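With one protein chain held back, the other chains of the complex are shown just where they sit.
Chains here go by letter, A, B and C, matching the order in which they are written, and residues are numbered from 1 within each.
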Amino acid sequence: MAEKPKVALYWCASCGGCEEAVVDLAEAILDVVAAVDIVFWPVALDFKVSDVEALPDKAIAVSFINGAVRLSEQKEMVELLRRKSQLVVAFGSCSHLGGIPGLANLWDKASIFDWSYSKAPSMEPGATTRPMTKIQVPEGELELPEFWDTVKSLNQVIDVDYYLPGCPPTPKLIANAVQAILTGKLPPKGAVLAGTKALCSECDLNETKPDKLLIQDIKRVTEVQLDLKKCYLAQGVLCMGPVTRSGCEALCINGGMPCTGCFGPVQESPDYGGKALSFVASIVDLEDPARAQEVLAKVADPTGIFYRYSLPTSKLGRKKMPRRK
Amino acid sequence: MQVVRTVKYEEELDAGFTNQVASEPGGDAIWNCLQCGTCSAICPVSIYMDKTPRRIIGLIRGGFRDEVLGSLSIWICTSCYACTVECPQQIRITDIMYIAKRMAMKESQYQRFVVPAVEEAFVKMVRKNGRLTESRMGIKVVRKSGLRSGVAMFPIAWRLMRKHRMSLLHVERMQDPASLRAVLDALEPRHAPTAPAAAPSRAAGA
Amino acid sequence: MTGYLYYPGCSLKGSGAPYEKSLLAVFSALGQELKEIPDWNCCGATAYLSVDQDMAVAMAARNLAIAEKLDGQDVVAPCSGCYLSLAKAKATLAEYPDVRARVTAALGKASLPYEGRVAVRHPLEVLLTDVGPEVLKKRVTRPLKNLRVAPYYGCAILRPYPGVPSPQAPHSLEDLCRVVGATPVDYPNKARCCGGMLTAGVQSVGLRLVEILLCEAKAADVDAVVTTCPLCQYNLEVYQERICKAKGKDVRLPILYFTQLLGMAFGLDDHALGMDQLLRVPLVAPCAGVKA
Partner (left out) sequence: MNPPAEAPRIGVFVCDCGFNILGVVDVPAVVKFAAALPGVVHAEEYKYMCSDPGQDLIKKAVQEHGLNRVVVASCSPTLHERTFRRVVSEAGINPFLFNMVNIREGVSWVTEDKVQATEKAESLIDAGVRRVTLQEPLEARSEPVNPNVLVIGGGIAGMHASLSLANANRGAKVHLVERQPSIGGNMARFDKTFPTLDCASCILTPKMTEVKIHPNIRLHSYSEVVSVDGYVGNFDVTIEHKPRYINEDLCIGCLKCIEACVFKDARFPNEFDLGLAKRKPIYIPFPQAVPTKVLIDPHDCLYLRLGTCKKTCIDACEKDAIDLEQKPDRVSLKVGTIVVATGFKPFDARRKPQYGYGVLPNVYTALEMERFLSPTGPTEGVPLLQDGRKPETVGIIHCVGSRDKNTNEYCSKVCCMYSLKLAHLIKERTGAEVYNFYIDMRTPGKGYEEFYERLLSEGLKVIRGRVAEVTKAALTRAEKDHLIIRAEDTLAGFVRRIPVDMVVLAVGLEPQSDTQELRRMLNLSCGHEGFLQELHPKLAPVSTATDGIFIAGACQGPKDIPETVAQAGAAASEALSLIHRGVVEIQPYTAVVNEELCSGCKVCIGMCPYDAIGYDEEKRVVHVTEVKCKGCGVCAAACPTGAMDQQHFRKELVMAEIAGVI
């Protein structure tokens, strides 16, 4: 029996949902486990970094890495895995585009620490504790990883072969990706392993979208009783379907929530948030500029909505912070 | 009957006057005036003015600085804004009257007319107490406008006092008038560099 | 955030005392809180604007800044003159960045940041739109039937920052009269100036304007003129005797505040409404039946 291909899974700055998604493969995971040899999966199995370091370079067939990169330790780990792997797959929105943690690029380390350790309401007001990278204890010097000013996507740190988008990627896409890797039927390097068109193309509600999609008001999901059989955009609720890559089969929409764009932009669009912004501006149909402003102002937190998953990989990248002394 | 020469030579006019008025808040639309006379016609007191509001606008546009600042009209204006609302060109005529009043005050370009004098007294009192005491103000008005009007006002004052709507003793004032003065003082130095030395700012006892 | 902030202005603390009394009584009868702005200052009136624009705006804006510092509720300014000064200052600060820069800097010296967040309202509009005619009608216990009233708005709350709807053809006072059961007469000069400060400055002119208004009301055979402004009320009320004497015609008429009219219909006590402070005791004949 030929040696089973070695597989590693790792997480960086992420919520853990991507790990859940792997577990959510349900019975299919047994097939995967039978087909591969998992050599590193800190969430589930007890392997040490030294085990990985001990492997020869390129010994791992594929590493699935989820989460954005924002700590020096994460950088070290992904560089290690890159060295040891033939293929690296950025797994999930955070790794692919920067993800929700990427919204931290609206601040920097100092302002984040300021809030988290001093200003946020606390049981212990006035505490001044701040994480340090080095501390002396009787047993010797302890070291903690460095926290970066800027969150990065995986491809901003190491070379990435494929991307599995989604928050998290759907079981079907994961299974397809594993299948493709196992059978060697791989698309060109750099491909996003999902649909090529935007989500509307596979959304059932697209049929109900009026030919002239123009809205007079913007509503939040909490403000309306959504008609689940009618295109949400036509009901004034911002759905990012038109801007977002397909492949999820309109999972959220079928579940009664509009698309928030976790699959990111289609290949040809350079900046997800910019396109999303121009798309929303396009469909708001108001003659009176004052009223239009009023309605557009109802898009609470535009950065958070239009760049929810992709700030680090957008043309903006991050907010420019004032120079600190 | 005296014969007067009315021709105006260009050098007697102030070419910059119009721009000066137009650059003040509310004066910007003055160029749009059609001279239609709606302002004069709707004004409840234009019939008492030496120059109707329409003429005042026309004079400002022509650079007739002295004629405007020396006119009675600007002091007759009751600031009821009827002209401003009715003007088909949306010229803020009331605001322009105020602009002219302020210029006249600053340049002492007004006859010893009772209205500007009363307004100065008002400003002084408000600056001191932060608020206005009507009875004290009344006395000042009477002093400015002469004994006869004072006699005429006496029965009115007496009746108001009996109804507890006026008192000679009570002074209406803020708890802390200094807090207002701090704000006003902060605005004071603005005038210092621009005001000509010969015409000290009349804006209330600096 | 409930209720309103209350900006009385100087007149309501003096000759306009009946206005303040009736206003507070009516609002409290309706369960609407009016909280006086602490240590308010004069709005600047017309006089300050004739002397210095920035200071005039700053005077008014200081009151608005204090209101902002509190809960930022709407500011109710019953005196039409104050209403106009405050509204105009707010508009000037919004429209002219230079003025705003200078005035906010000056207010900053007194630690009063100004953002222009509070709305300036006139109580007539508050009563008819926020409270609403239906609620007012329900509270009426003594409908003022048989009472003919001349609705007189004066100038300041109609323009140019209208404190009541339809400034060209206002009907708020008429609506209010109907709410209390009284009959508003057609009063063509209802938006004409009362003479304002000219009754003090240039009396011959001021009194002529008063005379026209009173004659017209008299010709319409009304029982009272209803006003919304302490200066209008004062001008129309205190010069009646003098005009009678000078012109040889009877122009004597009760001049009421609209809040007094409302208070009467609510069945509030005459003293609480400051009725006894009016120079001309009103409405003896038409209200005799009601009072009994």
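Details
Keep in mind that, in the parts below, contacts are C-beta pairs under 8 Å (C-beta built on N, C-alpha and C of every residue); 3 or more make two chains touch, one makes a residue touch a chain.
Just so it is clear, the structure is predicted and the values come from calculations on it, not from any experiment.
Contacts of the undrawn chain with the visible chains, over the full complex, involve A, B, C.
For the chain left out of this panel, the touching residue among B:20, B:89, B:109 or B:149 is B:89. Here one chain is not drawn; of A:70, A:84 or A:275, the residue touching it is A:275.
Shown as candidates are A:199, A:252 or A:311; the residue that touches the absent chain is A:199.
Between the chain not shown and the residues A:144, A:214 or A:297, the one that touches is A:214.
The set of chain A residues touching the chain not shown comprises 196-201, 206, 209-214, 241-243, 246, 265-266, 268-269, 275-276, 278-279, 282-283, 285.
As for the chain not pictured, it touches chain B at residues 32, 34-43, 46-47, 52, 54-55, 86, 88-90. Remark: the residues of chain C touching the chain excluded from display are 168-169, 188-189, 212, 216.
The rule is simple: only the chains that are shown with their structure count from here on.
Taken as a graph of touching chains, this assembly has some other topology, since it is neither a line, a ring, a star nor fully connected. Centroids of chain A and chain B (each the mean of its C-alpha atoms) stand 67 Å apart. Chain centres here are Cα means. That of chain A falls 61 Å from that of chain C.
Across the interface of their complex, chain C is touched by residues 24-25, 44-45, 48, 75-76, 78-82, 84-85, 92, 98, 101-102, 105, 114-116, 118-120, 122-123, 126, 130-135, 138, 141, 145, 149, 152, 155-156, 159-160, 163-166, 172, 174-177, 179-180, 182-184, 186-187, 190, 202-204 of chain B. Those residues of chain C that touch chain B in the shared complex are 10-11, 13-18, 39-42, 44-55, 58-59, 62, 84, 92, 95-96, 99, 102-103, 105-107, 109-110, 112, 155-156, 158-160, 167, 191-193, 195-198, 200-203, 205, 209, 238-239, 241-242, 276-279.
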